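The complex appears here minus one protein chain, its other protein chains still in place.
Moving on to subunit A:
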Amino acid sequence: MIRFEQVSKTYPGGQQALRQVNFHIAPGEMAFLTGHSGAGKSTLLKLISIMERPTVGRVMINGHDLNRIRRQQIPFIRRDIGMIFQSHQLLMDKSVFDNVALPLIIEGYSHKEVSKRVSAVLDRVGLSDKSRCLPIALSGGEQQRVGIARAVVNKPPLLLADEPTGNLDPKLSLEIIRLFEDFNQAGVAVLIATHDLGLIARMKYRTLTLKKGQMITDGLTEDWPGDDDESAI
């Protein structure tokens, strides 16, 4: 589904965010991406959603080289990728319903279809009674769930989450991760970037670890180096 081949990214000014990163995530797989802040997690996700372009190497989604995607095609690529952000990126002056409906309206769904799908997805994330609220009236966990609903409302085959549990307490974090597991079981590939090591430790998923732009481990949580090595990361 997602394949990185010798990908390096150097920002203007010489800061090297990623160095020769290789990995592959299979369709329908769920994986965590971890590492300290500044290790290159966000850059890696940005390369997948074409917010940034690699300096060297290739990023492939489903066999398509993203380097070949022209500027005008980027919006259509993003419609295939559900993205979730730590800062939620919600429209604060629009209701929960309108926020979740945005991707569908952009794609030109009919009014009827939009309300059907939005109701279904809000029901799934447990916010059906909040659809008329403004995001500001919701708690942090609820706002994150609105973001997740918006990401999955057009049923993308791929979900990217950048620190989705960043500001949440452990119980809420687990709820959010359970939501991702639900979608993953429905066949969606999920890649979650987080530095919440405690959360990852409780899961049995593949974990990719970045350190100073390099991929240092790639394996199941059980093989994960654990606390001893944390100081070395």
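Keep this in mind: contacts are C-beta pairs under 8 Å (C-beta built on N, C-alpha and C of every residue); 3 or more make two chains touch, one makes a residue touch a chain; residues count from 1.
Here is the rule we go by: contacts and distances are computed from a predicted model.
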Name of the absent chain as recorded in UniProt (options "Peptide/nickel transport system permease protein", "Cell division protein FtsX", "Ring hydroxylating alpha subunit (Catalytic domain)" or "Class E sortase"): "Cell division protein FtsX"
Given A:Ile69, A:Cys133, A:Ala201 or A:Ile216, the one touching the chain that is not displayed: A:Ile69
Residue among A:Gln89, A:Ser139 or A:Gln185 touching the omitted chain: A:Gln89
Per the touch definition above, residue among A:Ile61, A:Val121, A:Ile148 or A:Val190 touching the missing chain: A:Ile61
Candidate in contact with the missing chain, chosen from A:Arg78, A:His195 or A:Lys211: A:Arg78
Hidden partner chain, residues of subunit A it touches: 46, 49, 51-52, 61-62, 64, 69, 72-73, 75-80, 83, 89-91, 102-110, 113, 150, 154, 157
